[in-house]
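Down below is the structure, laid out as structure tokens.
Note that one protein chain is taken out, while the other chains of the complex remain in position.
Let's turn to chain A:
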Amino acid sequence: MDTAVHEAEGDFSPRDWAQHPPYLSPLYKSTVLRSPRKPLIPMKQCLSVRSGPVFGHDSVDPLDNDLTKNGRVNGEPIGERMIVTGRVLDESGRPVPHTLLEIWQANACGRYVHRWDQHDAPLDPNFFGAGRCITDAEGRYRFTTIKPGAYPWGNHHNAWRPAHIHFSLFGPSFLTRLVTQMYFPGDPLLLLDPIYNGVPEGARELLISRFSIDVTEPVWALGYEFDIVLRGRQATPMEG
């Protein structure tokens, strides 16, 4: 970790529970025993949570944002090359600059490097499936990767996770922490997925990336855009 520390001024807006999934979402079976059942207790924001860690460029390796290169052993990873880029913003539309993103994903066949993943699909010796990136001054990030495959899971009969990339973000405070998943447009598995559908109905589509021919690089990689909105400041300073 870097040594710098954000010292945020003013309170952050609350977690918007009209946007976020409730802890208990019974169609996603693992929530049944892992969901807090007692009401959350409101807590005034003090310095210990308004501040947060800062990860600088030296905490990220040069290849960390290129998953087509950071796992190579003896060749190119297999699958459809893609770029995913977007902006990290707060609720007021202000960019969140110099903040860390971490991503992880399955390979093109729907298999994770993780030792517990026993899905009968091949590992790719040249694909690790994890990356990191720091947003620029405009809150922009960019990863090059391989489009992940869908994979089966044990939640219910014939359950398949839609293709997705896991995203982890920090933002300016311990309170702005967010872990989410990015999905792909037009995926028929989305309608059937209890994790995606755990999100309140009106908010789900925010998790779907947009195909972009402008981000697409000729003769190289398809482009997707995915913007991420973190909690903003509740009381905004005077601004033009």
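Just a few scattered comments:
Keep this in mind: a residue touches a chain if its C-beta (ideal position, glycine included) is under 8 Å from a C-beta of that chain, and two chains touch if they have at least 3 such contacts; residues count from 1.
As a convention for this text, contacts and distances are computed from a predicted model.
Of the names listed as "Gluconate 2-dehydrogenase gamma chain", "Sulfatase", "Protocatechuate 3,4-dioxygenase subunit alpha" or "ABC transporter permease", the one that matches the UniProt record for the absent chain is "Protocatechuate 3,4-dioxygenase subunit alpha".
Considering A:Ala121, A:Leu206 or A:Leu222, the position touching the chain not shown turns out to be A:Leu206 (whole complex). Summary of contacts with the chain left out: across A:Trp160, A:Phe174 or A:Phe211, the touching residue is A:Phe174. Summarising the interface, chain A meets the missing chain with residues 1, 3-5, 7, 14-16, 19-23, 25, 28, 30-38, 40-49, 51-53, 55, 59, 61, 89-94, 100, 102-104, 112-117, 128-130, 132, 166, 168, 174-175, 177-181, 195-196, 198-200, 203-204, 206-207, 227-231, 236, 239.
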